[in-house]
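All remarks here apply to the structure that follows.
Heads up, one of the protein chains got dropped from this complex, but the rest are sitting where they should.
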Amino acid sequence: MSATGEELVRVDDLTKSFGSTRAVHGASFGIAAGEIHALCGHNGAGKSTVVKMLSGQETPDAGAIRIGGDRLDLHSRQVAQRSGVALVDQELSVVASLTVAENLMLGDLRAGWLNRRRAAGPRLRALLDNVGLGHVDLDQPLSELGIGERQLVEIARALGQDARLLILDEPTATLSDVESEYVYAAVRAVAATGRAILFVSHRLGEVLGLCDRVTVMRDGAVVATTAVAGLTIDSLIVQMLGEAPHRLRKRTGREAEGPAEVLNVSGLSVAGRVDDFSIGLRPGRVYALAGQLGSGASEVLRAIAGLVPAATGDIEVDGVTVRPGHPIAATRAGIAFVSNDRKSEGLFLDKPISWNLLATRLPAVTRWGVIDRQRWSTALTRLVGLCGLDGKRSADSVRSLSGGNQQKVFVGRGLGRSDVRVLLLDDPTRGVDVGGRAAIHVLLRDAADRGMTVLFSSTELEELLDLADVVITMHKGVVVRRHDGDVAGPVLLREMTHGAATPAEERR
Amino acid sequence: MKPPSFRRPEASLPVAALVLTIIAFVLIPTYTDTALSSFDVYNTLQIFARLGLLTLALGLTMIAGEFDLSVVGTYALGGMLTVQAGQQHWAWGLLAALGAGAAVGLLQGGLIARLKIPSMPVTLATYIALLGLTSALSGGLTKTYANVTVTLWVDQPVLTYFSPRSLITLGLFAAAAAVLSLSRWGRELRAIGGDRRAGRVAGVRVDRLIVGTFAASGVLSALGGSLLSFSLGSANPDPGVQPLIVAAAAALLGGVSLAGGRGHPLGLLGGILAVALLAEIVAVAAVPQYVSQLFFAGLLGIIVVIDAPDLHSALVRQRTRLRPSHHPRTSI
Amino acid sequence: MNVMSAPPRSDAPIRRPGRSRSRAELVIDAVLLLAVLAAIVLALTTHRFATVANAKAILTSASLVGIAALGLTLITIGGSAVSLAISPSVAAVGMIFLSAQSFGLVPALALAVLCGILITGVQGAIVGYAAANPVVLTIAASFAITGIATGVSGGSTVSPTGGGYDRLNATPGGVALSVYVLIGLALIVQWTLRRTGFGRSLYLIGENRRAARAAGLPVGRTTAVAWLAAGALFAVTAAFTAAFNTSANVNLGGTLTFDAIAAVLAGGTPIAGGRGSALRTLAGAVLIAAASDILLLRGSSTGVQILVKGVIVLVVVVLVHLRTEGSRA
Partner (left out) sequence: GGGSSSGGGDTAGAAGLEGKTVNFVGYGKDNPWGAYFNGVFVPKLESQGVKVVDLTTMDPGTAVTNFNQAISNKPDLIVAALLDTSSTVVPIKKAKQAGIPVLVFDGRPDPSVDADVMQVLSDSEALGTAAAQNLVEGLKAQGRNSGNLIAITGTKSGFAAQDRMKGFDAELAKTPEYKVVDIQDGNWDPTLSGKIATQLFAKYGCSGIQGAYGMADYQALPIVAAAKQAGCPVGGKTGLVVTGSNCFKVGIDAIKAGTLYGTATEDPGTIAEQTADYVIRYFNQQNPPAKELVKEERVTAENVAQFAEQCSKA
């Protein structure tokens, strides 16, 4: 592996905006043949957008992509594939209704029109063995495989495409250590044949152990490209965060001997996702679950909200057991949930702001089932004020709002109910700009001050430090540590990206 | 895409349906006083030939995650064009029908793929429009096809059990099965039906595939109408909704999933054969038609309830709660 | 199934501040305006179109389809796409209504509505609580209803057992009673959708069932109630149809299923749910009736009338889709 070889892939001044969001601006870096090149950066830094432009899923607003010296116009997935770009997308992109073999052959340009499943058998078998799926049958339906195994199938597919550039966007986020090791070995083998590899990851340990150079992005721009030899986890964290990492989370005034626990979760497990999670939460405080994709933090929140039918364990609100797997039961018990996917599991985008804010409060604003204009507008005014929205726009559709304001509406919906005891938020400020984020933080802090229990998940250090009274770090489905007291940002980041590993294990 | 193993619904459903109906068929002499004859098999295949292509057309779009309600409209139009344009020579009629079917399919597929409109309202509108067009073409009258030679030819017994019509239909099922098994289209069709985003990311040309599927669906339904017209020696401007409903039932029995992404032409063949056998049993055993309707209702009801997602969650919930709390392997 | 919902768009919407209309919307509006103008010209140049008698005729012929379409509107708005079992339900309830005439009009009506609620409500409960696919479920239901109705009646036609039904054929003020009922019910349904908590939940569930579930809205109950109400409206259609024909058999429903769907779609209610209104459906039903009427007056055949109905539905579906997408882009 050499980081100095001739550059096979080169991007210059790549720029892409979504509406008013500048996702990527002026990103430039190169990848040598045989190099494993890491792309790091905080959530929303623009990594996946770069990946999408390289893989033909988005067209850049400006800038150039060169592979093997030729400037390419990658305007579709097929063109990118023909130009030799193979991709493991950030989102799992295999089809559960197909068999493993079919998934491996899906979209394979070299395959031709004939389906040569038999002829391809040995090659596909080798691909699977290569990523540690020796136990998986080629003709097994993918739906019989676990999430991690499915991810490995997608990785095997990309590895098998014989590409000039292999892109992996957070390939190991849902994999166990053993599974990840197979991926590392496979990736190294591909690099050894002189291909370029772009490896996007939040797991800093693996970045340092696997890659040759690291390009760090922050707020859509490239901060630096550095050879790993000169990096440690801490110096990488410094690059990713800029000035922030040395802040401490200060102990807040409220103390643990406050009132009795409102929410009590014990032995919560979701097969393959979360293992034996227990927690007790007191009113008036803000709790955070800190964990990257695949850490199980989202799953814990969803299970408490009754949205995971396969969850086991006990959930009690004020000592009363909540019927598991029933969102309506959770709602009745005083649990409100703000999903991380506000588009498909949160807001009603084409409905007015007012409808969205009051969606869960219909019984309170109706009399004999009929909407009481008086109650409706009183409740609405209060909520609009609470959320800091423009009251004059409450008849506009939520879709017409900016992302940040949409999120305020979503969070505000949970706040407006007097019967809510516990507010659960899954990554509440994902894709929200700085101003919006601050506003949402204020909302949550106010809610806690009014006696609500707030539990949110986040990957964002600043958010964890600014907002949470208690931070619980999670890694690969288990709790790493609970921080009731002071904690430094880098410690949290280390636990999130690295688990409870000892410093000695850091450099592989 | 090889024919799937029997554990999976796309194989087990049609096989179960077929086995059940075959048993009921073979046992006919025990519960009626009619003996079975080779003709009963011939007639079953004739019923199959009447609805087979419709089932194949609808089934293919269902595998791709769409739903082509217009198949019966194309079926009616194809039959009418066959008669009206084919008075000189049957080939002209056939050509007109297939051309119209392809055009209808391309138009619908284009609208659905390019504009990303849900297929149901579009195909419903074309269904109504095509029935109107057929009726306008014929003045609302059943049109007679004078060429009795063709009528006799398509239904003459071949090898005791078959007729050219049922052989053509069987051949098209075999061709569809071969194409979907031997080419990449099979897996790509099921990929875009099962998870369109994942298919697109993997590099499947989703739009082309949708247009192609609808075109195939149009051609197959038009051909189904043509063959029926040849066989009946006439074309009826309004076949009613029954063929559509029976074809949908057959496709579902054939293991096609409501959610798309599942199914195989051989499964569809099993489904429609089961339906044809049932119809033949009804005819031979002189069972009242409403009994077979109730039977269909039961079958479809079971399929739809088994497939219902929230029922699934409820079952999962039930199972996890009955299990003593244990610690599963964490494979994260 | 992708049937119900537009496939996810690969390119995320780019927001534009304010309510200024996009070019796509303007073009579509222009096309619509031209179409309306052309229709008006066509209508006015049609002999006897613009007469009171003809207006009454249009409303009358829209009324029965319209009432059933109001019921379907509730189903569609709630996100359950369509019911394909409208015709058989109407036939079955119509038979019950006529055979119950000996108890008097009001008890017969009550019985009919009760049966309508039961028949359609059961389907609604399965759709609501189990999230069963409504299209296939209603196909199954249509087999079941027709089968049972044929089995019970022996296929015979039911004649009224009393004369009370004839009051449904009354023409107060020279206009058919069914027209008043259609307008009254449209207003009631419109009010229910707009002004009640049930209506709000229905729109929310129809737009995004997952979000509604996560928000703890009573998805199952609301869906079931929408179908119950639809069943009652189908029953009203059934009573009027049976009274009008003075006899009922399993074919009483005729092409009502597709006529009602056409009216809902022509009113611009998207099949994906979450949008639409009773008044739009009313407009859709009248639009189709008026178009058929113009064509009939101009001497076109039934085939051409049906063809035009299909084309109207197609055009409205495409335009409504483009327009919503346009306003989102």
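Things worth noting here:
Labels A, B and C are assigned to the chains in the order they are written; within every chain, residues are numbered from 1.
Operating definition for what follows: a contact is a pair of C-beta atoms (placed from the backbone, for glycine too) under 8 Å apart; a residue touches a chain by one contact, two chains touch by 3 or more.
As the structure is a prediction and not an experimental result, all values here were calculated from the model.
Partners of the chain left out, restricted to shown chains and counted across the full complex, are B, C.
In the complete assembly, the contact with the undisplayed chain comes from B:Ile47, out of B:Ala11, B:Ile47, B:Met120 or B:Leu300. Only one of C:Ser61, C:Gln123 or C:Thr222 touches the absent chain when the whole complex is considered: C:Ser61. Looking at B:Thr134, B:Thr151 or B:Thr320, the residue that reaches the missing chain in the full complex is B:Thr151.
Among B:Ala102, B:Ala283 or B:Val316, the one in contact with the hidden chain is B:Ala283.
Seen across the whole complex, the unshown chain contacts chain C at 48, 51, 53-54, 56-58, 60-61, 64, 146, 150, 154-157, 159-160, 169, 171, 174-176, 241, 243-247, 249-256, 292-293, 296-297, 302. By the touch definition given at the top, chain B reaches the unshown chain through residues 34, 37, 39-40, 42-43, 46-47, 50, 140-142, 144-145, 148, 151-152, 155, 228, 231-234, 236, 239-240, 242, 279-280, 283-284, 286, 288-290.
Heads up, the rule we're going with is that only the chains that are shown with their structure count from here on.
Chain contacts here are complete: no pair of chains fails to touch.
Two chains share more touching C-beta pairs than any other pair, namely B-C.
Work out the mean CA point of chain A and of chain C, and you get 43 Å between them. A straight line joining the Cα centres of chain B and chain C is 28 Å long. Touching of two or more other chains is recorded for residues 10 of chain C.
Contact of a single residue of chain B with at least two other chains is seen at positions 193, 197, 200, 314. Against chain B, in their complex, chain C makes its touches with residues 1-10, 81-82, 84, 126, 129-133, 135-137, 139-144, 146-148, 150-151, 220, 257-258, 261-262, 265, 270-272, 301-311, 313-314, 317-318, 321-322, 325. If you check the complex, the residues on chain B that touch chain A are 1-2, 5, 8, 181-184, 186-188, 190-191, 193-195, 197-205, 257, 261-262, 312-314, 316-317, 320-321, 323, 325-332. Residues 10, 12-15, 17-19, 195-198, 200-201, 203-204, 207-208, 210-218, 274-275, 324, 328 of chain C touch chain A in their complex.
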